[in-house]
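Heads up, one of the protein chains got dropped from this complex, but the rest are sitting where they should.
Let's look at chain A:
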Amino acid sequence: MAYSDKVIDHYTNPRNVGTLDKSSHKVGTGLVGAPECGDVMRLQIQVDDNNIITDAKFKTFGCGSAIASSSLATEWLKGKSVDDAMKIDNMDIVEELALPPVKIHCSVLAEDAIKAAINDFRVKNGMEPIVLEKSHH
């Protein structure tokens, strides 16, 4: 199976690889997936007082499409408000990276990671977690 140029680009030059201080109340961490399924994503956001995401970092265990999906997600998150970040849909990632049907689960995982990071941030700051509908595959 051939990868799209955008997947190869994100895979070869992944953006925003790294770790933020997960103990900070300004940082939300989402850890999704499972080692036995072959993908685990950790996505972190740093949020300022105006609810704007100022930084985002990821680390991913998974195939090229999983790495590219999380790399792209961090790029999109930076500069967005938390509310807008909530609206990122996995199908946007599928479209941007031209993922084939067998790789759609990678984009679902990235969306789940974003939402998990936002909820972690909310809970840390005394807000209710947003109840998530099951993402569509």
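The rule is short, and it goes like this: contacts are C-beta pairs under 8 Å (C-beta built on N, C-alpha and C of every residue); 3 or more make two chains touch, one makes a residue touch a chain; residues count from 1.
Rule of thumb we're sticking to: contacts and distances are computed from a predicted model.
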Identity of the absent chain, which is to be given by its UniProt protein name, from "ABC transporter permease", "Cysteine desulfurase IscS", "Dimethyl sulfoxide reductase DmsA" or "cytochrome-c oxidase": "Cysteine desulfurase IscS"
Touch with the omitted chain, as defined above, among A:V27, A:A66 or A:L99: A:A66
Residues of chain A (touch criterion as defined above) contacting the omitted chain: 3, 11, 14, 17, 19, 31-42, 59-64, 66-67, 102, 105, 108-109, 112
